[in-house]
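Before anything else, here's the structure in question.
With one protein chain held back, the other chains of the complex are shown just where they sit.
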Amino acid sequence: MDIPVAPERFFASDNFSGTHPRYLSAIESANSGHVVAYGGDALTKKAVSLFQELCDEDVDVLFTFNGTGSNVVALGSLLQHAESVVCTQWSHIHVDETGAPERILGIKLQDVASLDAKVKPQDIHALSHALGNVHHVQPGVVSITQATELGTLYSIDEIREICDVAHSYGMRVHLDGARIANATAALGGNVETFRALTFGAGVDAVSFGGTKNAMMGAEAVLLRRSVASPRAAYLRKSSTQLPSKMRYASAQFVEALSSGLWLETAAHANAMARRLYDALSHVESLRLSPPQVNSMYPVLPVEVKRALQDWNFFWDWDESVGQVRWMTSWDTTAEDVDRFAAGVLHFLGE
Amino acid sequence: MDIPVAPERFFASDNFSGTHPRYLSAIESANSGHVVAYGGDALTKKAVSLFQELCDEDVDVLFTFNGTGSNVVALGSLLQHAESVVCTQWSHIHVDETGAPERILGIKLQDVASLDAKVKPQDIHALSHALGNVHHVQPGVVSITQATELGTLYSIDEIREICDVAHSYGMRVHLDGARIANATAALGGNVETFRALTFGAGVDAVSFGGTKNAMMGAEAVLLRRSVASPRAAYLRKSSTQLPSKMRYASAQFVEALSSGLWLETAAHANAMARRLYDALSHVESLRLSPPQVNSMYPVLPVEVKRALQDWNFFWDWDESVGQVRWMTSWDTTAEDVDRFAAGVLHFLGE
Amino acid sequence: MDIPVAPERFFASDNFSGTHPRYLSAIESANSGHVVAYGGDALTKKAVSLFQELCDEDVDVLFTFNGTGSNVVALGSLLQHAESVVCTQWSHIHVDETGAPERILGIKLQDVASLDAKVKPQDIHALSHALGNVHHVQPGVVSITQATELGTLYSIDEIREICDVAHSYGMRVHLDGARIANATAALGGNVETFRALTFGAGVDAVSFGGTKNAMMGAEAVLLRRSVASPRAAYLRKSSTQLPSKMRYASAQFVEALSSGLWLETAAHANAMARRLYDALSHVESLRLSPPQVNSMYPVLPVEVKRALQDWNFFWDWDESVGQVRWMTSWDTTAEDVDRFAAGVLHFLGE
Partner (left out) sequence: MDIPVAPERFFASDNFSGTHPRYLSAIESANSGHVVAYGGDALTKKAVSLFQELCDEDVDVLFTFNGTGSNVVALGSLLQHAESVVCTQWSHIHVDETGAPERILGIKLQDVASLDAKVKPQDIHALSHALGNVHHVQPGVVSITQATELGTLYSIDEIREICDVAHSYGMRVHLDGARIANATAALGGNVETFRALTFGAGVDAVSFGGTKNAMMGAEAVLLRRSVASPRAAYLRKSSTQLPSKMRYASAQFVEALSSGLWLETAAHANAMARRLYDALSHVESLRLSPPQVNSMYPVLPVEVKRALQDWNFFWDWDESVGQVRWMTSWDTTAEDVDRFAAGVLHFLGE
């Protein structure tokens, strides 16, 4: 049998994709004349205002360059002296940031074991035993990721319970929302969903991701003003995350939030993952679970895996068990999915 | 007399301007399909290769988001244990980065007094007395800015002498080139000038600025490979400066370096500053010096200053003596300059 | 039955004890006239020389104030850019130093799960997978504790294997020897044992503990000179660990190393733990294991535990399972042990 035609796009990562044409248009429209740098421009004011409306809370809004930067700024703004950050063993801040939080903030991350990449209330209870003991770091912030690094989702109730438990110990809660749009799309799909998942549930700071969701290097830190440091903007600057020509990020966020495009692109990516699942779920050897957002973590025989990766690249996840990651993006097409599924079946000999 | 028509653009900063249309075109052309993230794409490879050709040296090339980030990555890559950075009292790393180097690198900056924002060989000799004394930080890197924060220029010979003196003590030399294009344009205007000013003179690392020179958030760190840490790419990541969708910066640098646009825009900005000087140098009270690159630091009576700033914004420089900064940009037009000069004369009552 | 007479000393910690009279005498003898501060005195030269003889290696010797300080200085001297430290979940650097390594060194500790507080070669193999990946911290130093925080011991062969595996990946090995004297006493008891356990096995840096072994605030960092930073002495100073009146620590180390007192006191503490074990090992409910050095971790019913702690204080270890720690010291007497054992039996109702 002939090798099927490969998809035009990869199933490797949502940061392999480019920028949505409407965001590019917004950038072009913003590219006119002189405006005050570092966020003193009208587009930034508009974008900040739209975020405050989205959150329906008194929040500080700080645009940044990337997700690692957002996380460092958000955590730094929430932390007090001698405090640590509680996260899971899978968390991006712990695994995928080359130690940026430790280096820039001088802090310890306390990672808890987790099968589904979700922090559990009992993790917080357990670590709280160190509170008041001068020989131990003091758990100060609980950082959860939504959607998680394993493509799972916290329910609104789960987030609320984590916030309640954390707050009961005087801790604060950070949400790494590199894929908060995918989570919001999956759990209701509107502005109310977002609010319920974040500040409404008690979250104190959100790293709001744009880049993985069709934007060109645009991220935001949303901080509950009554909790976060009033010096958050200074921390952004001293963390190297203050863009001078901020208008370009702001223009994209204005487009995203005023038109709802941020939820459309995320919903599309989620739908494409579901379409892929539907095409392959009958293949038991893959051990697919229904995707909660835009990724799946199938198991492949090593020969098949290599052949497939040569044909259409994707990343290994856990080489020791042959697990890989398939991820869709805002620009993944139904045809991409159908071709990819056909390829998988072909190389599996199904 | 009627108030003259204000210029379309400000004379406030070269980061008030937008992006050159050719860079925007390069971004649009790059916005197609999936490519490997974090610099694994073909455009990045091309841009790196063009930089290596520009430098005519074995250099590591790391693209970053902004100048503060470039400086932190470059300095971190050059520093060894217990070392400080020598710079002037005016240096951007010392004054305008909200302590980012100290915070992220945990180091001391040793600023030396300077009327013209240039480090002098004797400054290095003087600080070298601490070498070998365990109670003092060890001067490890000399950081010079070219063009300086006061709009002055080091000659090639001056840079070479600084490098020679620094190297004689085992120190390394960093060049903050946020406006290296303006300096290169002013001192010769071609690739050979750049080489002679930087690696040819002995400089070990360059923060190569793009954003102030018509680009959209594109900066580069150029590191002499025989001197800088082989872990520089990790330092970029842990300093939050690794772009995921790197193709957009790379596309701009490919355009800049392959077409020479980076020197054209800088030369234009310099020329516009000269045009402004020529229009106003007869007004002695302004105490104008001929601009070496794209800025001047005139003195204005406070009433005049306020009226002018209301009419067409620019920044104060030293309020205690009524000094301000006028800066041109890649997009400043001759008409902007002529209108601005007319306005200055008007408000001065000349 | 009457409550037995409580011991004169506690079984809480070896830092509850004071200073051995011979160390106090050494301090008094050193307290005469003026000597050069910061280690420029003759006693310090003598103590350094004795340590170099002990190690039979080309080592740098740096005296410090406390164990946390030694660990920070030792790790800092071994680490290169972007590197992490591998340790167990029980390690003092991870659990009991309030985040000092992260704060001062800006690094990540990667703790591995371990039932016996010992790093296993497979832990190093597993973490080595991150080497070369710019998104992950690079495991750079493996830190083992001997005797461990759970009172267990690595054999010489185990240490050699860890060093071989670590070195095969380009990593270095640090040994936290807060209780290296107890380990040396238990595994051979002479200078050759120490060498075999440390530099002979391939260890690159040792935190050599004195304070828990009868000294008054005297600790040493021993660094393999061919591996550690030549700036280690500067790191000691910038870590706040350079004593000005260093003669007092040096005088104690001269006494310890020239007379062998450091091994005598440790052997005694070990013997006292063994005596306690022999007196109580028949009580199955305590779940005692024979002590490898000077501590045991029995399980007690909560009521008994509280009554015993009121009678003669000791620390809880894991309250969730009723586990406590009993620890002997250089000054624990046989009578102390016998009284303590009698008390335990009494409160247990045996």
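Every chain is named by a letter (A, B and C) in the order it is written, and numbering of its residues begins at 1.
The rule we apply is simple: a residue touches a chain if its C-beta (ideal position, glycine included) is under 8 Å from a C-beta of that chain, and two chains touch if they have at least 3 such contacts.
What you see is a predicted model, and the numbers here were worked out from it, not measured in a lab.
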Interface partners of the hidden chain - shown chains only, full complex considered: A, B, C
Hidden-chain contact residue, picked from the options C:Thr44, C:Thr68 or C:Ser128: C:Thr68
Contact with the hidden chain (one of C:Asn31, C:Asn190 or C:Ser289): C:Asn31
Of C:Tyr154, C:Tyr248 or C:Phe347, the one touching the omitted chain in the full complex: C:Tyr248
Residue among A:Thr44, A:Gln138, A:Asn182 or A:Thr211 touching the omitted chain: A:Gln138
Missing-chain contacts mapped onto subunit B: 82, 84, 95-99, 102-104, 106-109, 134-137, 319
Touching residues (missing chain, whole complex) on subunit C: 8-10, 12-13, 15-19, 24, 27-28, 30-38, 65-69, 72, 97-100, 103-104, 211-212, 216-217, 234, 237-245, 247-248, 313, 329, 331
Positions on subunit A contacted by the hidden chain, ascending: 38, 76-77, 80-82, 106, 134-135, 137-138, 229, 231-235, 237-238, 242
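Methods note: only the chains that are shown with their structure count from here on.
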Touch-based graph of the chains, sorted into line, ring, star, complete or other: complete
By mean Cα position, the chain sitting nearest the middle: A
Interface residue overlap between copies subunit A and subunit B, same or different (over half shared): same
Greatest separation from subunit C - chain, by CA centre: B
Centre-to-centre distance between subunit C and subunit B (centres being mean Cα positions), rounded to whole Å: 51
Approximate Å spacing (C-alpha centroids) for the pair subunit A, subunit B: 33
Per-residue multi-chain contacts in subunit B, two or more chains: 38, 234, 237-238, 242
